[in-house]
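One protein chain omitted, others in place.
Presenting chain A:
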Amino acid sequence: MSSFSRSAQQWATFGRSWFLIDARMQPPGKIATMCAIRLQGKHKPIYHALSDCGDHIVVMNTKQIAFSGNKWEQKVYSSHSGYPGGFKQLTAAQLHHKDPKAIVKLAVYGMLPKNLHRRTMMQRLHIFPDDELPEDIRANLTEELPQPREVPRTLSEYTQEEIDAFPRLWTPPENYKMK
């Protein structure tokens, strides 16, 4: 804004901010797109690929990530160590059990541009499986980003009034006994 002093304006435009994302019940792909955009700096109007304008992102609760469909069983993460017989294929469920951070990390890694900046951008991504964050990272956080997916309510979260307000769609026949 034009009312700020020059130094304040400079800090606001070029300062590297720290974002927080809660990945509970969220699809890892959508989390990864949000991370990739902000790690490159593409959310800023002053973006340029060479100007190193990416921000830090902290992703928490990656242990409680939610895949749509049957991807936990169907999606396969493959890797080869380079040695003969070193081809490993793990389903998303197995990989998540082994390392709860890996799925989000691989997703973001694949969405960043495939150049030498990628490794520095990945260093600015901080992933935590639980919601326990170290003190120094918590001190740096500036903004929490909204969750991409709307988490639906379970039946136990509805109040009795809401359940009663919903009309009964059908009446059972006279002789029917619910088991």
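Heads up, the rule we're going with is that a residue touches a chain if its C-beta (ideal position, glycine included) is under 8 Å from a C-beta of that chain, and two chains touch if they have at least 3 such contacts; residues count from 1.
Just so it is clear, contacts and distances are computed from a predicted model.
The complex includes a chain that is not drawn, and of the options "proteasome endopeptidase complex", "Large ribosomal subunit protein mL66", "Exosome complex component RRP45" or "creatine kinase" the UniProt name matching it is "Large ribosomal subunit protein mL66".
Looking at A:Lys42, A:His80, A:His97 or A:Arg138, the residue that reaches the missing chain in the full complex is A:His97.
Between the chain not shown and the residues A:Gly15, A:Pro45 or A:Pro152, the one that touches is A:Pro152. Those residues of chain A that touch the chain absent from the view are 25, 64-76, 89, 91, 93, 96-97, 152-156, 158, 162-163, 166-179.
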